[in-house]
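Written below as structure tokens is the structure these notes are about.
A single protein chain has been removed from this complex, and every other one stays in its place.
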Amino acid sequence: MSLLNEVWQAVKAIGTGMATVHKRVYEEAPTEFYPYVELDLPPVSVQSLALVENEDGTERCIVCLQCERACPSQVISIERHRNPEGKGFLIDRFDIDLVNCMYCSACVEACPVSSIVTIQDFELSTYDLHTLKADIDFLHEQARRSKKWYSPKLGVEIRTEDGRIEKAPPEMQPGGLAELLKPAAEEEES
Amino acid sequence: MGLLGSDERPRDIILGTLDDLINLARSRSMWPLTFGIACCAIEMMATWDPKVDADRFGMFFRNTPRQADVMIVSGTVNKKLAKRLRRLYDQMAEPKWVISMGACANQGGPFRHGYSVVEGVDKIVPVDVYIPGCPPRPEALLQALLLLRDKISDRELRYKRPQEIATDYDVFAEPGEDGRIPVL
Amino acid sequence: MDLRIKRERLFDEDVYTVHPDDYRALCEQLKKDGFDYPRAISSLDMGYGLRVVLQLTRMSDLAKVEVRTDVSYDVAAVDSVTDLWPGVEWHEREAYDLMGISFRGHPDLRRLLLEEEWDLHPLQKRYDTGGYLIPDWRPADWPDPAPWQEPAPSQEDAAPEGGEGE
Partner (left out) sequence: MSSTIGLEPVLGRSDEMIVNMGPQHPATHGVLRVVIGLEGERITRAVPHIGYLHRNHEKIEESRTYFQVVPFTDRMDYVSGTQNELPVVLAVEDLAGIEVPERAKMIRTMFFELFRIASHLVWMGTAMLDLGAITPFLYTFWDREIILGIVERTAGARMLPNYYTFGGVRRDLHPHFFKDVAEFLDHLEKRMPDYEHLVLENPIVHARTVGVGVLSKERAVARGVSGPVLRASGVAYDVRKAFPYDAYPEVEFEIPTSDAGDTYARFWVRFQEIYQSVKILRQLLEKTPKTGPFKGRAPARLKISGERYRAVENSRGELGVYVVGDGGDKPYRIKHRGAAFSNLQVIPDLFIGAKFSDAIAILSSLDPVFGEIDR
């Protein structure tokens, strides 16, 4: 009898397994077909770093070296000199070693003017590592290419079709729920 | 080799097309080695999950280096692991390629200041494609695999990689007097 | 029992600072008191010597206790407690590996994380090259260990707390 029982167990197990798997056949496949379909990543997603300029092309960065101090991986190196006319500093060199960066966005948290931002461009694989030693031109280019970026002080910003920089609507912002709920509450009061 | 690889070769020679054909076959059936090291290994597994699904490109994991073409170094390589990694590389059959995945494998990443971490897997094995990120998202690995596919299909037909890595690591399996690589 | 102990209360746990010679006796006492769950053995480089910190829990009432003992660099060894709590086996090996504290009576005191050929204990502060870039791992390139070592303070003199019992 035990043999029969075992055969029955085996048949039952195969049946259960097949039935369970069979249910999924009719579900929609979650495959995103990456290289053929462009990926829409959340705007806060940290895939790379960039250095944003103002709309008029001037530098947002005030070279305060906060990001260099905050970096846990110690990949940011900046050289600066005092502005001969006016206040502040000017950049001599602004390098981020994107190879060794751990993409923790600590530099973005530290930046007081939201100049250094996180962007969603993850397609940085390369045959040659030297292309990832980002200098200031590389970082500006990254910012010009990207449509949206994130920094904690200003939230998500987007670049419009005509090149202007705007704040993204609240449903894209972290913490945007507060703004989304606000009008509803006011309507209830009124 | 020179004829096959050079640009001056006559286009109408049938060898050229065979060359391309073999490269096409190789580039469309890259079989990576199941060798997860650290955080990136989880993302490497996720590249083969239903969402990203690298199976679409004819890539399947092989558990033994003898059957694998591509080694994905997915994580920090330290000095203790370096010898083993090199041995796995030596065990893979030619032609073979290496993808360095993530900051640690590229240049030691955030751990490069430590005492036991190798600053870059390219000190141990020759690397074809580097992926930045910590860890790179699965699509980034897929992009790197596609880059490698382009590289394989564009390049000349190679049976053996030249010994381009010179290093002071005493981790290489040097052939002994009888020409065989010594075992542990 | 006549143990050289200092006892204090820190947050929610009892902390015993004990002379290294009495470390084993205290651990036996704690084992008898029902502390059956070993959480961890930590090790510190105190500047004047090395410290072993053993953390225990009693499963019945979840009381936590911490045992500290300071040893000098010269005699960096305490008795192993592996036979009391087998769970500290790897923790002791790790402390030996990274901090250079030997555990007398440990059944299998080998390096755990580093390779057997290494002859340095990297978590000691003397292997700190400015807290930044550690250039090379080979022992020849490490800083000369001579200056920090002299004069080697004796255990009772150097320990600011503990040593003499109360």
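A, B and C are the chain letters, set down in written order, and residue numbers restart from 1 in every chain.
Operating definition for what follows: a residue touches a chain if its C-beta (ideal position, glycine included) is under 8 Å from a C-beta of that chain, and two chains touch if they have at least 3 such contacts.
Just so it is clear, the model here is predicted, and its values are computed rather than measured.
Trainee: Give me the visible chains that the unshown chain touches, in label order.
Mentor: It touches the following shown chains in the full complex: A, B, C.
Trainee: Pick from A:V44, A:V75 or A:L98: which residue touches the chain that isn't shown?
Mentor: Considering all chains, including the one not shown, the answer is A:V44.
Trainee: Tell me which of A:E68, A:D95 or A:E109 is the one touching the absent chain.
Mentor: A:E109
Trainee: In the whole complex, what residues of chain C lie against the chain that is missing from view?
Mentor: Looking at chain C, the ones touching the missing chain are residues 10-13, 36-40, 42-45, 53, 55, 59, 62, 66, 85-91, 98, 107-108, 110-115, 122-123, 128, 131-132.
Trainee: What is the set of chain B residues that contact the non-displayed chain in the whole complex?
Mentor: 33-39, 41-43, 45-46, 49-51, 61, 63, 65, 75-76, 78, 80-81, 84, 88, 104, 110-111, 113-117, 134-135, 137
Trainee: Which chain A residues would touch the chain omitted from the figure, given the whole complex?
Mentor: Against the left-out chain, chain A lists 9-10, 12-13, 16-17, 19-21, 23-24, 30, 41-42, 44-46, 70-72, 102-106, 109, 118, 150, 152, 170-171, 173-178, 180-181.
Simple rule for what comes next: only the chains that are shown with their structure count from here on.
Trainee: Indicate the whole-number Å distance between the mean C-alpha point of chain B and the mean C-alpha point of chain C.
Mentor: 43
Trainee: Can you work out the whole-Å distance between the CA centroids of chain A and chain B?
Mentor: The computed centroid separation for chain A versus chain B comes out at 28 Å.
Trainee: Identify all positions of chain C at which a residue touches two or more other chains, and write them in rising order.
Mentor: In chain C, residues 132 touch at least two other chains, as defined above.
Trainee: Can you pull out the residues of chain B that are in contact with at least two other chains?
Mentor: Answer for chain B, listing residues that touch two or more other chains: 113.
Trainee: Show which residues of chain B lie in contact with chain A when the two form their complex.
Mentor: That would be residues 50-53, 56, 103, 106-110, 112-113, 122, 128-134, 136-137, 139-140, 142-144, 146-147, 151 of chain B.
Trainee: Write out the stretch or stretches of chain A touching chain B in their complex.
Mentor: For chain A paired with chain B, touching residues are 29-35, 39, 47-48, 72-74, 98-104, 122-129, 132.
Trainee: Give every residue of chain C touching chain B within the complex, in rising order.
Mentor: The contact residues of chain C facing chain B are 114-115, 122, 127, 132-134, 137.
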